[in-house]
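Removed from the display is one protein chain of the complex; every other protein chain stays in position.
On to chain A.
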Amino acid sequence: GFYTAQHLVKVSDVSVLPSPRFEPSGLGNANPQGPDWCHTFSPVDIYERLPVPFGLVRFGVAPDHPEVKNVINTFTQTAQHARCSFHGNVRVGKDVTVEELQEAYHAVVLSYGAEGNRTMGVPGEDLAGVYSAKDFVGWYNGLPRNSELRPDLSCETAVILGQGNVALDVARILLSPVDILKKTDITQHALDALAESSVRRVLIVGRRGPLQVACTIKELREMVNLPGTRPEMEASEFEGIAETLKSLARPRKRLTELLLKAAIETPGEEELERRNRAERAWGFRFLRKPLEVLPSTDLIRAAGIRLAVNRLEGDGEGVRAVATGEVEDVECGLVISSIGYKSLLIDPAVPFDTRKAIIPNTMGRVQQTAGLYCSGWVKRGPTGVIATTMNDSFDTARTLLQDIGKGTLDVSTVKPGSQGVSALLEKRGVKPVSFSDWEKIDSEETRRGEIKGKPREKMLDVGEMLQVARA
């Protein structure tokens, strides 16, 4: 959202600029003075449900990946731009509808991401000890709605379903030495829980084979180098893989080489010693699909997971996992499903493709709805790193600007912009949080973190955020 705003604010030959974000936002009014309207600039407004901005950069990126969060500096510059303003604590779809935004603005861009998750759809998914990666990540990253998660870490083995970067983040946070974590912006309650954790073994389970892992090499390398841990994998699951290396493109080749090295290569003396000293273990398990989470004797919590054994059919892009009929039970007390995020419907007035869980669109133009655009995960689906989503945001911004240029987006009428929306919000008793209000929250979090040697101590309660914002 901030990236779409950035592009729009930068382009100086257009007057109307929308500014989306994690939540949809609106667009200021254009000055209708014929050919010269291009040179009067309109504000770009960003609406966000929480009092705090930045979305997944704050709540998704792992605490031990602070460099990835450097984009916040760019976002801050955009938000502080004269033509841009941030309105936090506004729930679009509840406090103000998308239709009302469209009445106030020439264009609205929806970039509210994917706050739901795909479910495994198996019996036992509701047992205690079973969590979505989305909630688990939200818990250690301070997302207010996950602050009460209190995951039970008193078991020895954790099973993660899914083999993407989020799955690896979860594995790494579960197994990282607390001495490393305590210097990050991980929430205090998560740090305390992890310090008491009994989890010693993490299995990262996927339906398909080693050549289909969705994680990237940087994250895999972090697992391989994780202090106090050793890799434990089944050599039989890597049969035939080494032979495929020479036909792979460089990124997949290097990733697979590293995986093979960790999984089956005999380590040198030093590494062998390191592994023997390690008290924690991690490993990928392939060709396994969850069938059922098995309950404890008191039927309250997870005690194991039943997995169907697959084999692969086809090759190249067309590789498919097919059940063999065999089944395997793994004892575990913690099950985390990391099989994908999912966008949700924000407002009934917005078209939504429930099958793909995205807003139907053509290059960012929402279908059948003039003046409505989308960017990011809600437009393309919930995959990709920041750079992917960033480029997608620029794309939507360019589409929007093109539409203005061509005249397909009508900016000739006067629209009330944020003033119109503010009036509605005031009537409804909703008080937005400005960017400088957020900066007070930011300062306070930083101050609290400094005392503990952390970059920040995140506030977990929206009420507290609002209190500090208004102080």
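In the analysis below, a contact is a pair of C-beta atoms (placed from the backbone, for glycine too) under 8 Å apart; a residue touches a chain by one contact, two chains touch by 3 or more; residues count from 1.
As a convention for this text, contacts and distances are computed from a predicted model.
Novice: Missing chain, UniProt name, options "MTMR7 protein", "2Fe-2S ferredoxin-type domain-containing protein", "AP complex subunit sigma" or "Large ribosomal subunit protein bL20m": which is it?
Specialist: "2Fe-2S ferredoxin-type domain-containing protein"
Novice: Based on the whole complex, identify which of A:R221, A:R274, A:K289 or A:R306 touches the chain you can't see.
Specialist: Within the whole complex, the residue contacting the unshown chain is A:R221.
Novice: Just to verify: which one of A:D392, A:D437 or A:E457 makes contact with the chain not shown?
Specialist: A:D392
Novice: Which one touches the absent chain: A:N70, A:Q367 or A:S412?
Specialist: In the full complex, the listed residue that touches the missing chain is A:N70.
Novice: Can you list where chain A touches the absent chain?
Specialist: Spelled out for chain A, the touching residues are 3, 7, 10, 65, 67-68, 70-71, 73-74, 216-218, 221, 250-251, 254-255, 362-363, 385-388, 390-392, 394-395, 399, 402-403, 406.
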